[in-house]
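The structure appears below as C-alpha cells.
For this depiction, one protein chain was excluded, whereas all remaining protein chains were kept in their positions.
For reference, chains read A and B in written order, and residue numbers begin at 1 within each chain.
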C-alpha cells in the first residue's frame, strides 16, 4: 500500500464520522415533527393554558371577587370590547370600556333569568365615544338553575360572537358545577387527614411545640430551625400518596424527629448514625422505621438513667440492607415483648412495634419480620432486614437532587 | 379552590389510562430515537474501521487511532446523548405540565 492511498483512506475517516453524525442528527430531529412537541405546538399549548387561567377563580363559586378575576380572562378569550358577569340580582363584574352601560343591564336580563334562554339586544347608547352598540347575553346554568348571565358587547351584531359567548357561558357553568363538587371532596379529604393525624402521638406534638417555645426567647434562630424541622417532619408523616418510601427519605424524617427530641432532652440523649450510602435508594413501607426509633427513645429515657445512647446503622449486606436500631435503656422482659408482637398487650404498649412487624412481613414475607434482642436492664436492639428489590415494591425516587 | 388533580395529564399517566399510555409512548419514541442516533454515530465508523485497517496495513495508524484517538469521540457522543435525553425529558415534562418544572437546571 502506497503512502498516497493511505492518506486518501485517512481522509475518508473524518468524512465517515461526519456522515454518521449527520445521519444521527437527521434521526434525532425529523423534519417538521417531534414526539414531544414542536415549538409551534408548545406555543399553542401555552395559549390554551393562558385561556384556562380563567377557570381557577370560578372554582371558588360565583362571587364579586371571582367574577372580577375571571372576567378579564374571559374577555381576552372572546376578544370583545367589554364583558359583563351578573348573578340573579346584580352586576358582579364589568371588564372593558363603557361601564356606564352596567346600569341598564339588569333590566334587559329579566327574560333571560326567568326562561334561561339567551338574548341579544341593541345598547341604544347616545355617547359618540362609546363603541358599544350591540350585546349578546348567555345564561349561566348550574343544576338547571339560572345563576346569572354573561354579556358580551360589540360595535355591531355578530353571529360568531353570539355563538362564542354561548359556549363560554356554558364553560363557565361547568366550572361552577365543578366548584360544587370540589367543596364536597374537600370535606372528604379533611376527614382523611384527621384520621392520619392520629398516627403521630399527640404527646410528641405538644412536647415538640413546648420545646420549640422554650427557645423562642433564648435562641430565636434555633427555634426557627426547629419549627422548620417540625413542619417538614409532619409534612412527611401526613403525606397521602404511595405506600412506599425510600430509606433516604425515611432516615431524613428520623433525623428531623431526633432533632426535635434532642431539643427537649438536650445532652441526655446521644445519637450515633452509621449509614452506608449504597442502601439509601432501598424501597420500604412508609413510616416503618420511625416508630422503632421512637420506641428506642422512649426506652432510653425511661427510668432514672441520666444519659442514653441510641445507635442507628444501615449497612449494605449483598442483596439486602440491614438496619439496626439500638438503645442502652431499660430494656424489656422477653415474655412481655412476645406478647406485644402477638398483639395481646393492650393498646397502650408498643403498638408501633407490632404494627411495623406486621407490615414488614406482609410486604416482604415472613422471613423479614423484626428481630429484637432485649432483656431487663440490657437495652434493646432491633434489626430490620430489607431486600433491595421486591416485585411490586416501588417508591417514588428521592427528591434530593444530587447536583 | 379546585381539588381535581393539578396536572391532569400527569394524572392520566399515573392512572395508566389509554391517554397516559400514549404520552409515555411518545416519550419512549423520542428517547429511543436519540439512543439510535447516538448508536448510529458509534456503529458506522466501528463497522467500517476493521475493513479499512485491513486494507491499510499500517500498524502505527491503527495503534494511534484505536489506542488514543477514539476515546474522546466516545465521551463526546455520550455527552451529546445525555444532553439530548435530558432535553427530551424536560420537553416532555413541559408538555405534561404546561410549564417548565421548577428546580430543573
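Quick notes on this one:
Here, contacts are C-beta pairs under 8 Å (C-beta built on N, C-alpha and C of every residue); 3 or more make two chains touch, one makes a residue touch a chain.
Here, contacts and distances are computed from a predicted model.
Its record in UniProt calls the unshown chain "Cation/acetate symporter ActP", which is the match among "Heme exporter protein C", "Cation/acetate symporter ActP", "Ni Fe-hydrogenase III large subunit-like protein" or "FAD-binding protein". Taking the full assembly into account, the omitted chain touches A, B. With the whole complex as reference, residues 1, 3, 6-7, 10, 13-14, 16, 20-21, 24, 27-28, 31-32, 34-36, 38-39, 42, 46, 50-51, 53-54, 59-60, 62-63, 66-68, 70-72, 74-75, 77-79, 81-82, 85-86, 89-90, 92-93, 96-97, 101, 103-104 of subunit B touch the missing chain. In the full complex, subunit A touches the omitted chain through residues 60-61, 63-66, 186, 189-190, 193, 235, 238-241, 248, 251-252, 255, 258-259, 262, 270-278, 280-281, 283, 315-319, 367, 388-389, 391, 393-394, 396-400, 402.
In this section, only the chains that are shown with their structure count from here on.
Centre-to-centre separation of subunit A and subunit B, using mean CA positions: 29 Å.
By the touch criterion stated above, subunit B contacts subunit A in their complex at residues 1-4, 26-27, 29-30, 33-34, 36-38, 40-45, 48, 52, 55-58, 61, 65, 73, 84, 88, 91-92, 94-95, 98-99, 103, 105.
Remark: subunit A residues 1, 6, 9-10, 12-13, 16-17, 19-21, 23-25, 27-28, 30, 34-37, 42, 45-46, 49, 55-56, 59-60, 178-179, 181-182, 185-186, 189, 401, 403 touch subunit B in the complex.
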